[in-house]
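Shown here: the complex without one of its protein chains, the others still in place.
And then chain A:
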Amino acid sequence: MLKIKNLHASIDDNGVLKSILKGINLEIKAGEVHAIMGPNGSGKSTLASVVAGKEEFEVTKGTVLFNDEDIEDLAAEERAHKGIFLSFQYPVEIPGVSVTNFMKTAINETRKAKGLEEMPAKEMLKLIREKSELLEIDRKFLSRSLNEGFSGGEKKRNEIFQMAMLEPKLAILDETDSGLDIDALRIVANGVNKLKSKDNAVLVITHYQRLLEYIVPDFVHVLLDGRIVKSGGKELAHELEEKGYDWIKEEVNA
């Protein structure tokens, strides 16, 4: 589903081109769950943004294939239409736009791009009801301005609600667990698991292996200074939790 080959990406940091991703190789197949772990600033969110099509980042080398299509020239919304979803590490506030209105717009714009009619209001309501129940979201919450004044945990839960509404092919969850209390973590993870199928894939970015107890990864990758330096099974997450990253850094430097 997703094939990343030798991906290099930089950002213009006040006139200086700063290299962040330095040759990422990653393949995610349908039905798989991958986890990326790594120290702060290693480039995890950058990788997510580049895949999602954030134009601030310049891809200097390498390719990103989504379902065998090179998506380099696709705008972010076109990638979204194709089924790429990013649960943001820091969801953005949009004052005055309710969660419901935002989702309605997102769904209908996506349908429009696919040449479909707008979703009938009745169907939309049904979908909202279903998905908000799945994530145990109070209906009143949906009429509030998107992310405005939401607690950290509420923002994350709302991201997964959006994912549930949009039913993407590839979901990238960037530190969705941070800020969630223990119960919420279970609810959110449960939501993600319910949406999982052999036709879609999940990329989880996290610092803690707790989430991975719920959303069990097939592969765990360690991102260090813009490169994937180690990959393994779910036991790698345990090892990292226990030992930190120093031993990996030593391995890399050796």
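Definition applied: a contact is a pair of C-beta atoms (placed from the backbone, for glycine too) under 8 Å apart; a residue touches a chain by one contact, two chains touch by 3 or more; residues count from 1.
By our rule, contacts and distances are computed from a predicted model.
Matching "Fe-S cluster assembly protein SufB", "Putative mRNA 3-end processing factor", "Branched-chain amino acid transport system permease protein" or "ATP-binding cassette domain-containing protein" against the UniProt entry of the left-out chain gives the name "Fe-S cluster assembly protein SufB". Within the set A:132, A:162, A:176 or A:209, the residue that contacts the chain not displayed is A:162.
Note on the undisplayed chain: of the listed residues A:16, A:92, A:121 or A:254, the one touching it is A:92.
Touch with the chain that is not drawn comes from one residue among A:145, A:178 or A:231, which is A:145. One chain is missing from the display, and on chain A it is touched by residues 52-56, 75-77, 80-81, 85-86, 88, 91-97, 101-102, 105-107, 109-110, 113, 145, 162, 166.
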